[in-house]
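Structure below; questions to follow.
For this view, one protein chain was removed and the others were kept in their places.
As written, the chain order gives the labels A and B, with residue 1 at the start of each chain.
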Amino acid sequence: MFDIIFSGLSSIFRYLFILLIYLFMFGIIRLIYLDIKGIKNKEIRGNTYLKLINRKDSLPFKVDEFYSLVSNVTIGRSKNNKIIIKDPYISKKHAKIIKERNQYFIEDLNSANGTFLNSEEIMDAAILKNGDIITIGSINFLFVTEQ
Amino acid sequence: MNKEQKRIIKVLFLLSILFISLIVYLTYFELFRAEEVKNSSYNKRPANDEYVLRGSIYDRNKTLLAYSTKSNDDAQVRNYEYNNLYSHIIGYYDNIYGQSGLEKSYNSALSDSNVIDDVKNVFFQVLDNFKINEENIPLIKESQGHSLVLTIDHALQQYTKEQLGNRKGSIVVMNPKNGDILSMVNYPDFNPNDLSNNWEKISSDEENPLINRATEGLYTPGSIYKIITTTAALETEGIDTQFNCEGEINIGGFILKDQSAHGNVNLSEALIKSCNVSFGQIGVQLGQDNLNNISEKFMFNKKIPFDINTKKSIFPKNKMDKAEIGSTSIGQGKLEVTPLNMALMTSAIANNGEMMTPNLVKSVINSNGTIIEESEPKVLSTVTTSEIANNITEMMVDVVNQGTGTQAKINGINVAGKTGTAQNSGKDHVWFVAFAPAENPQIAISVLLENNGGSGGANAAPIARNIIIKALNNIQQ
Partner (left out) sequence: MATRKVNFKRPQNFLFFLNLLSLSLVILYNKSFDRLSVGVVVGLTLTIYISNLLLLKISSGDHYLLQIVSMMMSLGIIMIYRINPELGFTQVIWYVIGIMTFYLTYFIIKKITFWPKCMKLYIGASFLLFLLTLIFGSTIKGATNWIQIRGHTFQPVEVIKILFVFFLASYYVNRNKFENKYILSIIVYLHIGFLFIQKDLGSAMLFYMVFIVIFYVYENDRKFILINIIAAILMAILGYFAFGHVQIRVEAWLNPWSDISGNGYQITQSLFAIAEGGFLGKGIGNGYPSFIPEVQTDFIFSAICEELGILTGIAVIMLFLILIYRGIKISLEQKNQFYRIVALGITLTLGFQTFIILGGVTKLIPLTGITLPFLSYGGSSLVMSFAALGILQVASEYIYSEQEENYEQGTKEDN
C-alpha cells in the first residue's frame, strides 16, 4: 500500500522538481542577462566610472551596475540629482563628485548618514583614487579610473 | 577587442558546441533509441512500473485478447485469452524472458498512465487509508496503462488458424485499400501463458516457434515473383513478350524447365500458365538493374514500417550473370521474401498500384476509452500505374479461372491470384497469393506452406479460397 502511494506521489512530484530546477536556471540566466546589459553600457561609460559592488538583486530599489563620471555629478534620493538612488538611508542631496585638474574629489553634502571612503567617514571632501570604495547609504561603489 | 579576447570567445564557442551536442545527443537518444535499448533482454529492471496496471489488447470489434490482473501479493499477471492464437502478433510479456511482438513495441504505451490518473489515485489511496471513504465507493486502485485496439478480426484470425492447422507456414490476410492486417497466423507457435514451464523447449526447438514467420521468415518466392517480373515487363518499353515454349530453354548455360511445352504464348498466357521459359527470357531482356528497381518499389531490400519487427526481403546485390538473372526472374536464385511482403505485393496490384503501409494497431486508447493515437491509411510505395495494375489483375483473374490457380475459384466472385512452388534445399515451399473481388478488392491474402511439397495451385490455393469466402462473408455481415 505504502509503495503504491509513494510511487504515485513521486510521479507527481517529478513535474514539480523539473519546474523548480528550470525556474532556478532561468532566474540565474535573467540575472546574467541584466549583467550583460550592464556591459553594454560600459562601452559608453568612458574611462572613469562608479561600479556597483553590491549584488544588484539583493537591493530592493533600482540601481545601475555602472555610473559614468564624465562631468560633475550629484548623488541623492531626489529627482534633481544626476545619480538617483531611492535608498531610504540616502539623503535627498547626499554627495557630489567633482573633477578638477584631472583629479576627482568626493564631497559630502551634509547628508544624514554620511559618506564613507574606504570605510572612513569623510568630513568635507576627499581625493578619489582608482580602487577606492565609496559607501553611500547601504550601497558600495568601486571608483574606477583607467588612464 | 584584442586577439587574446577574440580567441577566448572562440573557446567559449567551442565549449558551447560540445555541451549543446551533448543535449542534442541526449534528446536524440531519448526520442529514437531509448525504446530499443529499454527493451533489451539484458535490462534487469522489471519491465514496467508495477503500480501501473498494464493496458489490455482488443481486436477490431473490441474482443478482449490480452489483459493484466493483480494477484494477492500485488504482482501483475498477464493473461492471454486465446493461448497460442496471438503468440506472434501480441507476443509475450514476462518478467524473466522480457517481451516480444506488440507487447515489446508498444511497451511504453501499455504501461503509460496520465497525470490525472496519478493524482486521482494518490488522493483515493489516502481517502481509503484513513477510512474516510465510508461509503466504500469502488475506486480504481491503480493507474491503468493505455490499451490497444488491433486491426485483426478475431473470428477471421481463428478461422485462419484452423485453415493452416498443423502445417508449417504462414498466412497473412489484409485489406489492400487501407493496409489493415485482418489476420496473421504462423505455425509452429507457442503459448505465452505458460512460458516458464515451456521456455526451455520453445527456445531450443529447431523449428523456431518464437519466430514470427510472416514478418521475420525469409523464403524463396518461386513463381509468385512473376507478378513483379510482369510489372517490369509492362513498365519497360521494347520488351519482347511473345515466345514459343518448347518445355525448356538454355539461358547462359543453365537450363530452365517447364512441366510441359506451352507452345506459342504471350505475356498473359505466360503468367496464366506460369511459363518459366517465357519469364526467363523476359528477365534477361529487362536486365538486373530493371528488375532490381521494380523489386525495390515492391519494398525489397527496404525496411517495411510495421507495428512489430520486420525483416527485409532480399533482391541480391551481387553482379548477376545471365543464368542468374533468368532464375531470379522466375522467383528462384538468391531471392528471399517475407510472407508479409508478398501480401503487400498482392495488395499493391489490387489497390491500383499503390502499396499501403501495413497496420496492426488501429488505435491506442486510454483507460477511459478516449482515443489517444489512431492509425491513418498511408501510401507506402507506388509500384506502378493503375493501368498496368489493372492489366495484371485481369491476367491474375485468368490464372484462377483457367490457369494454375483454379482451386481458388469461387462461384460468383472473381478471384485474382498467382501460384508459386519454390525450390529450396528441403521440400518445395508452396505459395498462393490472391485478392478478391477483382473489381473491388476487399481482401488480399498470402499463403505459404513451408517445405510442404506439392504445388501452390493444389495445396495453398484451396486454403486461400476458404479464407477469402469467410472473410468476405464477415465483411458483408
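We adopt the following convention: contacts are C-beta pairs under 8 Å (C-beta built on N, C-alpha and C of every residue); 3 or more make two chains touch, one makes a residue touch a chain.
Just so we're clear, the structure is a prediction, and the values are computed from it rather than from any experiment.
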| item | value |
| --- | --- |
| Contact footprint on subunit A, counting only the chain that is left out | 2, 6-7, 9-18, 20-25, 27-32, 51, 53-55, 57-58, 118-119, 129-133, 140, 142, 144 |
| Interface with the unshown chain - residue positions in subunit B | 4-5, 7-9, 11-12, 14-16, 18-23, 25-27, 29-30, 33-35, 37-38, 40, 42-45, 49, 108 |
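Simple rule for what comes next: only the chains that are shown with their structure count from here on.
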| item | value |
| --- | --- |
| Between subunit B and subunit A, distance of the C-alpha-averaged centres to the nearest whole Å | 69 |
